[in-house]
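One protein chain omitted, others in place.
Chain naming follows the written order as A and B, and within any one chain the residues start at number 1.
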Amino acid sequence: MSTKNPVPAHQGPLSPEDYDETLPVASSNPDKPVDDPGIEEHIERYTDANTAAGNRAYAQVVGMLALVPLLAIAFVVIYFAVPRDWYIKFGPLHSYAQHLGLGITGGLAVLLIGLACIHWAKQLMNDTEISDERHAMVSSPEDRAAFQKEFDQGAADSALGRRRLIGGALAGAIGMAVVPAVVVLADLGPHPGKGLRKATIEKTLWADGVRLVTDVNKRPIKASEMEIGQLVNGQPENLFDLHGVEFQQAKAKSSIVVVRMEPDRIKIPESRKDWQVGGILCYSKICTHVGCPISLWERTTHHLLCPCHQSTFDLGNSGVVVFGPATRSLPQLPIKVDAEGYLVAQSDFTVPVGPSYFERDSRHDYKDGDN
Amino acid sequence: MRFLSRRRRHPAAKPLALVLALFVMGALYSAMAPTTVSTADDSTQQSQLAKGKELFQVNCSSCHGLNGEGTPEAPTLIGVGAASVDFQMETGRMPMARPEAQAPIKKTLYTSEEISAIAAYVASLAPGPKIPSKEQYDTSKLSQEQIARGGELFRTNCSACHNFEGRGGALPNGRYAPSLMKTSDKHIYEAIRTGPQQMPVFAQGSLSDDDVTEIIGYLNTLHDEPNGGFDLGGFGPVGEGLWGWVLGLGSLVLVAVWLAKKGARAR
Partner (left out) sequence: MASRTQVVETSPALETREPAKPHALKGASGVLNWADERLGLASLGKKNLRKVFPDHWSFLLGEVALYSFIVLLLTGVFLTIWFKPSMAEVEYQGSYQILQGTQMSEAFASTLDLSFDIRGGLLVRQIHHWGAILFVASIMAHMLRVFFTGAFRKPREINWLIGVGLFALATIEGFAGYSLPDDLLSGTGLRFVDGLIRSIPLIGTWAEFFVFGGEFPGELIVPRLYMVHILLVPGILLALISAHLALVVYHKHTQYPGPGRTEKNVVGYPLFPVYMAKAGGFFFVVFGVLVLMGAFMQINPVWKYGAYNPAQVTAGSQPDWYMGWVEGAIRIIPPMEWHIGHTTWTWSVFLPGVGLMGILFTGLALWPFFEAWVTGDKREHHLLDLPHNAPTRTAFGVSMMSIYGLFWIAGGNDIIATQFALSLNGVTWFIRIALFIVPFLAFIITKRICISKQRRDRERVLHGGETGVIVRSPDGGYSEAHEALSQDELWTLTQHDEPPVLVASDGLDANGVPNGQKVSKFRASMSRWFHGYRVQPPTREEIAESQHHDEERDRDVDREVSSGAAPSSHPLERHSDGDAEVEARV
C-alpha cells in the first residue's frame, strides 16, 4: 500500500518571498494541487429567510435582557432582606442562603446579558463574512529609504559621529546610575553573616534544662506517663514567653515530636545512648527538605512522613531518610529527666534544623551507620 | 379479661401473641442491656469472660495467638485494653478479611454483646485503655472557646494525617489515615487513646479527656458548618484545580463553540 518514493528534487526556483533562497533545500512543492475556490457563497440564515423565526430570536434576545433588571432587583432584595445566618441544605449543598442568593441572581444577570448579546450577533446581525486585505509587515523600500534618510539626518544632527565620547559617557553614566538604585535595596533584610546566622537560623530555644511541653495545652511531659507508641507534638516551655513575630520565628525552628518506642526494637547508636530516656526519643518537627512540620508517625514502622513532599524518616534509626527528596536525617534533640520526672532538653540541637542552605556545615549530621 | 379470652381462638391471636412476646423481650433487652456490663455481678462477669475467651479463640487467635500474645502476622493484644477491641471490632476493622496494608472499615458481623465479651477478655489479659463512658466525650457542654481550642488541638495533632477537616490522607506504602467524616464520637475517643494500626497513641498526659472532647466537639461543629457552596470533596487545591479546568474552562469552551458556530441556514 505505501510505497516510499523519494520526494522529487524541487521543481523550479522558489520565489524570493517564500523560502530563504540562500539555503539549500531538498524538496518543495510550491504549486497547490487544487485551485482556491474562493470564499464560500453566503447562505441566508433561517432567521433571515423566515420572518417568524427572526421575530422569535428577537423576542428571545429582548426576553433575556428583560430578565436582567428583575434579577438585579432580586439581588438587592436578597442583600438587604436575607439574614446571614440562614442556611440552605439540599443534598450535598449546604451553604449560606444569602451567599447563594447573591451569587445566583448576580451570576445569572451577568450571564444573560452575555448570552443575549451573542444570540443577537449570531441570529439578527448581518452575518455575511467579509475579507480584509493583509499586507506584509515589512515596510516598502521607499519607506525604508525615507526612514534611513531621517535617521541619518538625526544621527548627523546629534554630532555623535564626531564627538563619540558623549555616547560612551552617557551609557556609562546611566549604567552607573543604576548601581545606587540597586544598592538602596540592600536593606531589604538583615545581612546573614556568620554572626547573624548563629543567632537566627542556627539557634533554637532549646538549652540545657528547658522543659518539653505539649503544644497548645502547654503540659510538661512526664517520662513515666509516656506509653509505647505514643507521640507528643511538643514545644520548649520558654516558647510561650514570646509573642508575635518572635513567637512564630521561634516556633518555626523549635517544634519537636516526642515518641516512645520499645528500646530493643530500635537502633540507637553508641554516641546517642544517653540522648534518650527509656525509648523516649525527641526529634525536630521541621522537615530537613523544605521545612514543613512533620508528625505523621507510623507507630509500628517508626517512620515519620512529611505530608508536603513525602520525605520519610526512620525515628527508630536516628531519623535517617528512608524515602523521598529529603537529603539529611532529622536532627535529634538530646533529652533527660529532671528531678520531678519531667522531660527536659540537655542542650540545643547539635546541628541546624530545617532545610539546607549554602553556608550550612552538613558534615556533622547523622548518617545511616554512624556510631 | 373477657375481651381477651373470648378472642383467644381468633386466627390472628397466635401471631399477635408472638409479636407481643417479641416486643416485650426486645423492650426488656433494650432496657437491661446497657446496664448489664456495669452492674454485672461477679458470676456474670465470669461467664462473660469465659464467653469472650471462647469467641477470641475462634475468631482472633489464628493471628493474635491463643492467648493474645501476638504472632509474626499480628501484634500482641496484651495491654491494648478493651477500648482497642471495641474500636477495632465495632468499626469492622477486625477481624481482617485478608492480609492487607491496613485493615479497612467494614460492617461488623458481631453483636455488641459478643464484642463486649471479647473486649472484657482482652482487658483481662493486662490493664489497658477502658471503653469510655459517655461523659468522657460529652460535647454538649462545650463552650465556643473550648471548641475553638479543640480546633487548635486538631490542627496540631491530627490534621497532618487526617487533613484539615478530617477527610483522611495518605501514608507510606498503601496505608492511609482514614476519613473521620462518619466516625462516631466514641470511636474517635478510642482511636486517640489506643492508636489503632499505625496511628500513634495520644495518652492522658498529652491530651486529657477534656482535650479529646474538645477535638470531637470541633470536628462535629466543623462538619455541621455550612460551606461556600458545594465543598468539592474537601481535598484542597487539587480538587479545585480539577473543577476549575473541567467545569470552568469546560463550560466556557462550550459557550465558545456555540458562539463561533454558524447559525442554522435557510438551506
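By definition in this document, a residue touches a chain if its C-beta (ideal position, glycine included) is under 8 Å from a C-beta of that chain, and two chains touch if they have at least 3 such contacts.
These figures come from a predicted structure and were not determined experimentally.
Novice: Return the single residue from A:Gly114, A:Gly278 or A:Gly369 that touches the missing chain.
Specialist: Of these options, the touching residue for the absent chain is A:Gly114.
Novice: Which of these, A:Asp36, A:Asp157 or A:Asp264, touches the one chain of the complex that we don't see?
Specialist: Of all options in A:Asp36, A:Asp157 or A:Asp264, contact with the hidden chain holds for A:Asp36.
Novice: Just one of A:Pro141, A:Gly175 or A:Pro190 touches the chain that is missing; which is it?
Specialist: In the complete complex, the chain left out is touched by residue A:Pro190.
Novice: I need the residue numbers on chain B that touch the omitted chain, in ascending order.
Specialist: Here the touching residues of chain B are 101, 144-145, 147-149, 151-152, 155-156, 159-165, 167-174, 176-177, 218, 221-222, 225, 227-232, 235-245, 247-249, 251-253, 255-257, 259-262.
Novice: Identify the residues of chain A touching the omitted chain, counting contacts across the whole complex.
Specialist: Spelled out for chain A, the touching residues are 1-7, 10, 14, 17-20, 22-29, 31-40, 79, 84, 93, 95-96, 98-100, 102-104, 106-118, 120-122, 125-127, 129-134, 136-137, 185, 188-192, 196-197, 200-201, 215, 233, 235, 243-245, 247-249, 251-252, 255, 285, 289-296, 307-310, 321, 323-328, 354-363.
Throughout what follows, only the chains that are shown with their structure count from here on.
Novice: Find the geometric centre of each of chain A and chain B from their Cα atoms only, then give the gap between the two centres in Å, rounded to an integer.
Specialist: The mean C-alpha positions of chain A and chain B differ by 37 Å.
Novice: Within their complex, state which residues of chain A touch chain B.
Specialist: Per the stated touch rule, the residues are 43-50, 87-89, 92-96, 99-100, 103, 118, 122-123, 127, 214-217, 219, 221-222, 225-233, 259, 293-301, 303, 305, 307, 310, 312, 323.
Novice: In the complex of these two chains, what residues of chain B are touching chain A?
Specialist: 75, 149, 152-153, 156-157, 160-161, 169, 171-172, 175, 177, 195, 197-208, 211, 226-231, 255, 258-259, 262-267
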